[in-house]
Structures are given as structure tokens and as C-alpha cells.
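Okay, so here's the structure we're looking at.
Every protein chain but one is kept in place in this view of the complex.
Here is chain A:
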């Protein structure tokens, strides 16, 4: 598992990268009440605003962590946005991206580095 400075987690699944938000982010956001997901088959560039997450407090953008194609989104979140609070690191994944080369993950933080960031 890798982590971004924007509090996303990245997990390799075959040749895809699965993206979600960290438990730290979910706790900070508070109760999530709305999620807007990208369209599948969208080509995205690292830093693009690809999803929106709204809690009882505020709206936040989810950024594409890498260049690639969105190949799947977690539709369950649309009807059950609270899943992000219940299981942020597991069932509440947001989308899956196909990238040219999984080596792009090397630039991201590992768990120790991320824990240091939020500590």
C-alpha cells in the first residue's frame, strides 16, 4: 500500500491501481454524506479533480494520483457514502486506474512515511 500527501491510499490489483482515502482523512472529514465519482473510461492526468466527497462539514476534491484511465468506480459509495467512514481502507475504494507502468508508485510514501506525515 502506498500513500499520497493528499491522504489517498493506492493499492495494486493486477495491472490496476485502486484508490481510496485514508482512515485519517475519513476521520478528519467527519460523516460523509455525498460522493460523486468519475465516469469510467475517462483518461485522467495526475492532479485532475476526479471525484468529490462531501461530509457534514465541507466538500473536498479527490485528485487523480497518477496519469491513466479510470476503468472502474465503486458505485456502492453513491448510495452509501457513509461506507467511507465505516471502512475507508477497504470496502470504500473510490476508483481503479490503469497506468502504463506500475513503477509510478515508487514516488509515493509507504506506510511509515505516511504515518510520519500525519503524526
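We take it that a residue touches a chain if its C-beta (ideal position, glycine included) is under 8 Å from a C-beta of that chain, and two chains touch if they have at least 3 such contacts; residues count from 1.
In the analysis below, contacts and distances are computed from a predicted model.
A chain of the complex is left out here; the name its UniProt entry carries, from "aminomethyltransferase", "ABC transporter permease", "Chemotaxis protein CheC" or "Cytochrome c domain-containing protein", is "aminomethyltransferase".
Checked against the hidden chain, the listed residues A:43, A:56 or A:118 yield one contact partner: A:56. Interface note for the absent chain: among A:6, A:23, A:36 or A:69, the touching residue is A:36. Where chain A meets the missing chain, the touching residues are 30-31, 33-34, 36, 52, 54, 56-57, 59, 78, 81.
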